[in-house]
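As you look at this complex, bear in mind that one protein chain is not there, while each of the others sits in place.
And now, chain A:
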């Protein structure tokens, strides 16, 4: 399954005949970097109006670079160059706000140099995994459209400040709490030791069943006690917070698919939990004993 590693809004430029001039094409688009099902890194340009992939380039580590075109007086034109060929692809940044251009470019180049190092990270206002038509109108300030949740710049700023306090050992939280919480429930309030302990107590067989999901070198036997210790650990709490924050960006469609959930599950915490309810029901249904739901 293709996994999107990076996405941001960008349009294309085309060479004028055989000259050295390039002209910007106004079509709204986005650059996506994906780990393809073939195990290779794909550099994709997607038309945001039609949602069609119009360019799909396979990149080998270290072969390509994404560089600023210094001759461009406008300053937001970039070129994808290959060391193995003379191919050139030109792009222009379409995010209304130019302040993050350098971050995007830095991330692209890091990923091009080593496909394994860049964390999931998306441009605000563009969800590469939303199926519908263009979900990002030119005025990128609009909150949400077509049912897909979009993080506003303010929210992203908040996420950034929260993430920056997550810090080592999950000792953050304090400063995060002091900033305004987005009006969405938190996964950390769902996966609390208080909620999980009764589950483990009622179903001790879970210790064996869940153990394959824990580190193989965990120096502790597969017992309910170990499970309780794990779910109370700062490392687990930090991981839950991390996933919670990631879900709040509304951009985890690609990631949740790897869990057998529909893309819609990746647009927020509640949709994620709803999709899990459905998945549980389906699995119970497959097992033959239908659950009596109201």
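Basically, a residue touches a chain if its C-beta (ideal position, glycine included) is under 8 Å from a C-beta of that chain, and two chains touch if they have at least 3 such contacts; residues count from 1.
Here, contacts and distances are computed from a predicted model.
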Among "Eukaryotic translation initiation factor 3 subunit K", "Ribonuclease P protein subunit p30-like", "Ubiquitin carboxyl-terminal hydrolase" or "SRP54-type proteins GTP-binding domain-containing protein", UniProt-listed name of the chain not shown: "Ubiquitin carboxyl-terminal hydrolase"
Absent-chain contact - pick from A:79, A:96 or A:210: A:210
Interface residues of chain A (partner: the chain not displayed): 102-103, 105-107, 109-110, 114, 117-121, 156, 159-160, 163-164, 166-169, 173-174, 176-178, 180-181, 183-192, 195-196, 198-199, 202-203, 206, 209-210, 213-215, 217-220, 229-231, 233-240, 242-243, 245-246, 249, 255, 258-259, 270, 273, 276-277, 279-281, 283-284, 291
